[in-house]
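With one protein chain held back, the other chains of the complex are shown just where they sit.
Let's turn to chain A:
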Amino acid sequence: MTTVTTQAGPGRAPDPERTAAVRALLRGADARRRRTDKTMTALMWGAFVLAMVPLASVAWTVVANGMHQFDGYFLTHSMRGVFGGMDAGGIYHAIIGTLLITLGAAAISVPIGLLTAIYLVEYGRGALARWVTFFVDVMTGIPSIVAGLFAYALFAVFFGPGVRMGVVGSVALSVLMIPVVVRSCEEMLRLVPNELREAAYALGVPKWLTVIKVVLRTSVAGITTGVMLSVARVIGETAPLLITVGVVDSINFNLFEGRMMTLPVYVYRQYSQGLVPCNDALDAVCIPSINYDRAWAAALALILIVMLLNLVGRLVTRWFAPKTLR
């Protein structure tokens, strides 16, 4: 092994005076900067903890209040024939309703939203694209109750006043969902490097195939995440579903006929019924707070469903992510 030295004498010991001078130069002598650094770090952590407090609190409250009513029976039974303070009833019908209506909303919004995003990123030029962007922005701000009224009014034109069915709720939710899907998909498509599009064009691949097989394929992970986020955004909506789908105690699998129950509406409904006046002489088992208990347990179920969806989204993301591993 050879040692490379830039100075004349090999192994020349550094001059102690110079060493001291260099040490003085290199030592972090700036006390003020160090203080600022400490303060800012403390502030960031403080803000983080402050942001986590409500999250942890919500999670804890829901779990603590919802746990003892939350069991297999609760998940697999409807509210049919349940009255008073009976220790019975569950959310099966509401889970079915929520899943079907949200699925319907996604089935409407994802194609429309994704195609809009593709138009905006890959094809849109000039006035039309600007107008589309503008209206998507406007749609983002629509209050959910207005979306519900819109969907109700739309279906009332064809089916007469008082129409209530699952698909109306899906339409209402899709009005809220479409702008979120457009926005997140647009962002993900813009992240695809232009080089990849040019690489495909240079191979003689037409534009539409490039969009499908290169742009969408490269961004599918991000698009999935975006869709999952938009589902999470609408799955907890209450007001539009109260108007469009209504309230029911029994199970309904048909999106196109009759009322359906959904989890947020179920929570609202149970909570608004309040305490049950119990008469010990008449009822063998009567729990005064049963409505509140069911509301909390249903809220817990809703949170779990959203978490599960996010988990699935993560898995899909990982599955489709571009391969970068060596």
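Note that contacts are C-beta pairs under 8 Å (C-beta built on N, C-alpha and C of every residue); 3 or more make two chains touch, one makes a residue touch a chain; residues count from 1.
Throughout what follows, contacts and distances are computed from a predicted model.
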item	value
UniProt protein name of the chain not shown, from "4Fe-4S dicluster domain-containing protein", "Phosphate ABC transporter ATP-binding protein", "Sulfite reductase" or "glycine dehydrogenase (aminomethyl-transferring)"	"Phosphate ABC transporter ATP-binding protein"
Sole contact to the chain not displayed, among A:218, A:238, A:252 or A:291	A:218
Touch with the omitted chain, as defined above, among A:151, A:172, A:185 or A:200	A:200
Hidden partner chain, touching residue among A:210, A:224 or A:244	A:210
In chain A, positions touching the absent partner	125, 193, 195-206, 209-210, 213-214, 217-218, 320, 322-326
